[in-house]
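Left out: one protein chain. Kept in place: all the others.
Entry: chain A
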């Protein structure tokens, strides 16, 4: 029983997957490549015919890109990752405009796609063997040639036609041979096609860098905006809060100074007021400091700070930490605020009875999971979650939210970072 299951897992299922891949690639290549190549060529030739070529070539390119996109997706299915290489469309580049034409023509990826169409059609067509050979093998294995020989006369493999019963019986071993050979060769054929496509379809080094620059520009703009907003908030809070209170404080003390000989009772009242005001100013400053960089994070690092956060949530939160060292301070801070936001969401919206936070580090990535057993249905586009995503994006971090209706909600975040050596001061093992 185990042997059958093992066979299924290690041999037959991947074989079937490869055969299906081969069929898809072959169908796609045979039906579209040549047509698309001809269409592109014709539209290029029509450029001298005023208007027609300019309008047609971008259309042809869009179709080619769609086709290449399908091949990229098939490649991902086969375990080969290819990023999309195209330059972003400029504003106002509708079909039929000169801007659109210029955008398409000036993108090197357009020409790489085009030059791949015909060779891609050849390697793609060859992939049909990855499907056809095992199928032919199955035909022999099932004894179809034997049946057909006995009824109408038939040929199989090298025997055309099958002359006697011995040749007809040979269809069984021959079929097994074709099946095994086809499955083995199929993997290589698909691999060959994908390797060939990888030569043309992914972004060039230059395009990759251009894409990266574009992404960094976006995340930098987000970060700068967020920083500026944060500074404005801090300035306003200081100006309207602590600063104003300290002015009031010094006024009370000044007045008390004036009255000290004449009206000791008023002085006592003023001083009490001053102390009250100083307390409020301190409380405001404390809140502000917590918003900028929580003291417990500075004192205990991410693990301790997340434990402290968990204690302040009005439901039980299980915290598991597996960090052999400390991430860099900015990453630590981003991670802390992401967990804080996540837990705030849990206590505000989830209706959960318990939650959990997991911190781990592997392969140069800090992984943070915040989960709860609440009602689910969290909207990743909501302002809180979107803000978390932007904050993490500034560090090339990613966030995945799964929150089916009825729960549970699980937010998984990843931040690339290295850990420094563990801190020396021991923490006291409680909590």
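Rule of thumb we're sticking to: contacts are C-beta pairs under 8 Å (C-beta built on N, C-alpha and C of every residue); 3 or more make two chains touch, one makes a residue touch a chain; residues count from 1.
Keep this in mind: contacts and distances are computed from a predicted model.
A.B. asks: Among "Paraquat-inducible protein A", "Response regulator", "Multiple sugar transport system substrate-binding protein" or "STAS domain-containing protein", go ahead and choose the protein name stored in UniProt for the chain not displayed.
C.D. replies: Answer from the UniProt record of the missing subunit chain: "Response regulator".
A.B. asks: Consider the whole complex, including the chain that is not shown, and state which of A:226, A:315 or A:328 touches that chain.
C.D. replies: Answer from the full complex: A:315 touches the omitted chain.
A.B. asks: Can you work out which residue in A:78, A:181, A:241 or A:304 touches the chain that's missing from view?
C.D. replies: Of the candidates A:78, A:181, A:241 or A:304, A:304 is in touch with the missing chain.
A.B. asks: Out of A:93, A:296 or A:321, point to the residue that touches the absent chain in the complete complex.
C.D. replies: Spelled out, the listed residue whose C-beta touches the missing chain is A:296.
A.B. asks: Tell me, which residues in chain A touch the chain that this view leaves out?
C.D. replies: 275, 278-279, 282-283, 286, 289-290, 295-296, 298-300, 304, 307-308, 311-316, 425-428, 430-431
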